[in-house]
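Worksheet for the structure shown next.
Only one protein chain is missing from this complex, and each of the others stays in its spot.
Going by the order they are written in, the chains are A and B; count residues from 1 in each one.
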Amino acid sequence: MTGLLEVENLAVELRTGKRYRPVLHDVSFGLGRGEVVALVGESGSGKSMTARAIMGLLPPDGRVSGAIRFNGEDVRTKTKGEMREFRARRAGMIFQDPRAAINPVHRVGDFLTEALVRERGMDQREAMKRAEALAEEVGIDDPRRRLRQYPHQLSGGMLQRVMIASVLLAEPELLLADEPTTALDMTTQAEVVAILDDLRRARGMAMVFITHDLELAAAFSDRIAVMYAGYIVEISTPAQLREQPLHPYTTGLLASRPELRERTRRVPQIPGRPRSAAEAPPGCPFNDRCPYVQPGCQQEVPEIRVIDGSLARCIRTDELRADRDRSVFSPDVRPSVD
Amino acid sequence: MAGYLGRQFLSLVVLLVLSSFLIYGSLFLAPGSPDAVLFGNHTVSPAVRAAVDAQYHLNEPFLVQYWHWATSALQGNFGTSIAFRTSVAGRISAVAGTTIFLVVYASVLITFFGILLGVISALGPRKLDGSIMVATNVGTAVPTFVASVILIEVFAVKLRWFPVIGAGSGFFGRLYHLTLPATALALWAVAYLTRVTRVSVRDELHSDPVMTATARGLHPKVVIARHVIRNALIPIVTVTGLQIAGLIAGTVIVEQAFGLNGLGQLLLTSVEQKDFATVQAVSLILVSAFIVTNTLVDILYTMLDPRIRPGSRQA
Partner (left out) sequence: MSVAVRLLDAPDTGRVGGRLRERLGVGGIVAAAFVLLLALAAAFASVVAPYAPNHEDFLNTSSGPSAAHLLGTDELGRDILSRLIWGAQPSLLGPLIVISLATVIALLAASTAVWCGGKVDLVISRILDFFFAFPGLLLAILVVALYGPGLLQCSFSLGIAYTPWIARVTRSAMLKERSKPYIAAVEVQGLSGKAIALRHLIPNVSSVIWSQATISFGYALIDLAALSFLGLNIQPPRADWGVLVNNESALLQGHPAEVIYPGILIIACVSAVTYVGNQLASE
């Protein structure tokens, strides 16, 4: 791997009151130049926390261990000045809700150019010219007029394009897109992601794409990391994941997608509700919902290991593979959990 | 934009008319005839009585009387003080300077110290924050007149740094003489504004736009100025304006405590001497100042927040 980004054994605990509660356990993955890794999982699985940890945006009283290497240098040991440089030029983050993330009191144009003008000392007019050009590229019509407006005058889809443009303007090597389309209408979601991916590809930027939508992840990424309760439980290519899921949780996720073409009486579900890292049971975090659970699963957290070129964190993967043809999550053959 | 200002102006006029109506009409709510109220306990010759009747148009219908009173008030003519046989406007202009100086002085103190202490409290070291919070906790419970008395006792009687009485003359004389009164007037509002500022800045510190700005690698100074302070300014400006408007009534207390000859003192002595024409005039001026300040605050607030600024609807 030509590691642009290497995350190694990242663990994070955040403070609530006097207690520390875990949010990430042993998160490791790598990303080459121009590659896309998708982090997929339900809310509370730790996807966003991973992105924040990479950007150094965790609350200051959190406890972090492990390494986050960017171009071989550990991001976590950077000084404040180096960290600013890293955020300003190397890595950019696209937030989930542009309506909240973009300051409502400044004009859209000021938001786009503020980093160029204030951190790089670029001339305001030059910065504005660049911003307008890029705004056009991300699909904002009449950018000259739009850039003079305030955020509340733009639709959610337009605002997310502004957000994307603001990150692209800095020309970082790495994009972190934290559910960039979740707050948008269904119809604009695909369009916005497509624009994001096109522009990223043209500029050779790598991306960590965070989503809870497995389909979306499969369409735009080179590899998918499935997260559950603060752990990465499986890393695979989209094709492999679809054909040959290795972790029971992934299998469940795949099975629980409603099909548009087929009419089913009931969409198969993973029994129980998702667990956050703080609520996970001892042992394998999925053991209380897993149809393959056996006493060994409750003893200790399984190591993540290589299976058929993919990575999975399950001690029963081999048996699962043998069983693959028969979906354990279909409503007819659902095994009892307890 | 013009439409918005027009509406603001219209509602300002309506409020002014209504309150002047109430102030004038109160004359007729009092026990006894308007004559009795206007003359109070002063014995007057029939000639004076006739003059007052003519001035107040007491023989005409109420609305006509109000109209005469209000239009001459607009021209700066508030009639004649029965008790002093001088023009009310003259008495007002003789003392208004002190009150205006006092209010402006206190406003400057409030704005400067309130916002400064609030920002320091929110962004500065924890220890400083703690002591500022204790001070403002006490400060918001101290009534203006108690603050006045304490300031007089400590700085005028004991330490003799400031004069006990008098408004001084010339700019620096006034500045010196009015420092204690202005401080007393500003104290409560400074404490209150400090708390509001602290909370607003703290809230913005953890806001999403600040996270975005940090993620873009902006210098903390830029983040604080453009994304914390700028956004916190919206509630801060509103509260500052309301506090300043509130000072207008507070001057009555401070002028009494420090024996200053200002509008508030004039109002009080006129109440005591049953000089109702002066009471009406001063009340009208103070209430109008209050209403105008409040309207200005409204406009300023709207200017600061583009989301409610007129002419910026979603396009």
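Definition applied: contacts are C-beta pairs under 8 Å (C-beta built on N, C-alpha and C of every residue); 3 or more make two chains touch, one makes a residue touch a chain.
The structure displayed is predicted, hence computed values, not measured ones.
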(request) Indicate each shown chain that the hidden chain touches within the full complex. (result) B
(message) With the missing chain put back, one of B:35, B:60 or B:153 would touch it. Which one?
(response) B:153
(request) Could you tell which one of B:142, B:205, B:222 or B:300 touches the chain left off the display? (result) B:142
(message) Can you tell me which of B:8, B:77, B:207 or B:256 touches the chain that was removed from the display?
(response) B:256
(message) From the list B:26, B:72 or B:207, pick the residue that touches the absent chain.
(response) B:26
(message) List every residue of chain B that touches the chain not included in the displayed model.
(response) 15, 18-19, 22-23, 26, 29-31, 37, 137-138, 140-146, 149-150, 152-153, 157, 164, 246, 248-250, 252-253, 256-257, 267-268, 270-272, 274, 276, 279, 283, 286-287, 290-291, 294
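The working rule: only the chains that are shown with their structure count from here on.
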(request) In the complex, go through chain B and note every residue touching chain A. (result) 208-209, 211-219, 222, 226-227, 230-231, 234, 304-307, 312-315
(message) Per the contact definition, I'd like the list of chain A residues that touch chain B in the complex.
(response) 55, 57, 83-89, 92-93, 95, 97, 100-106, 114-115, 118-119, 149-150, 152-155, 166-167, 170
